[in-house]
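Omission of a single protein chain aside, the complex is shown with its protein chains in their original locations.
Up next, subunit A:
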Amino acid sequence: MLKSGGHIDRDTEVITVQNVSKSFGDLHVLRGVDLHLFKGENLVVLGRSGTGKSVLIKLISGLLKPDLGTIEVLGEHVDELSEKELQQLRLKIGFSFQNSALYDSMTVRENLEFPLVRNKRHLSRGEINHEVEDVLDAVGLLHTINQMPSELSGGQRKRIGIARTLILRPEIMLYDEPTAGLDPITCIEINGLINEVQEKYKTSSIIITHDLACAKSVGDRIVMLLDGKFEREGEFDQIFDTDDERVKPFYDYNFIT
């Protein structure tokens, strides 16, 4: 029971990851990962804690460098770009962090303004305010505009974090565990938000999660990271049609069979 996904352009790849490996010291986190994200697609990445899901999207956004392999984003090789070019490319990538990473010395308004003021210097004060209120409204938190991040709940912080990345109108969204640690109702809201973002802003997204309900409601396609590689790929029902002991617990636990 996956989403329709009629708007996906299967001829255009916006992210191509080929044979990427990454180790920290003796810890081999990723060992030859391949991943393709098509334009307009919501791709869900499943995997156990510590398998390197966060590392993968940090590689994609150039925060970390791969030991081996190539990463292409919107037609550019991330690891070959100069610092300037990388900065330009990053404006097209929205990165929603696992722990929201809001700037805690700034108000919600200043958090949202930050990328805008610094990257679109031609905008007037009025235009900036308009943009800020617009995305804040899109995530349903207009009333928190003057609050500090420390005054917000975990779910609100997540949504502000997503709003902050949307403000630059990215073509690609990377969500790191958008529903982790939230109550079911907030989870449903966030899932709705992810789908809304995809439709409204025509983004292509990678969504990292262990939450199968989230995977089911937002994913056009699902891949599973097992032992440093993507071993299973497909639609929701295909992924869990297996006796693999590394895969079954995800399903059994989430749907209490």
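Remarks
As a convention for this text, contacts are C-beta pairs under 8 Å (C-beta built on N, C-alpha and C of every residue); 3 or more make two chains touch, one makes a residue touch a chain; residues count from 1.
Going forward, contacts and distances are computed from a predicted model.
A chain of the complex is left out here; the name its UniProt entry carries, from "ABC transporter permease protein", "4Fe-4S dicluster domain-containing protein", "Succinate dehydrogenase / fumarate reductase iron-sulfur subunit" or "Sarcosine oxidase subunit alpha", is "ABC transporter permease protein".
Remark: the omitted chain is touched by one listed residue; of A:Ser23, A:Asn119, A:Gln147 or A:Asn195 this is A:Asn119. Summary of contacts with the chain left out: across A:Ile8, A:Ala101, A:Ile128 or A:Met148, the touching residue is A:Ala101. When you scan A:Val44, A:Val108, A:Leu152 or A:Leu168 for touch with the missing chain, the hit is A:Leu168. Panel shows subunit A; residues 58, 61-63, 83, 87-88, 90-91, 93, 95, 97-99, 101-105, 114-115, 118-119, 164-165, 168 of it touch the chain omitted from the view.
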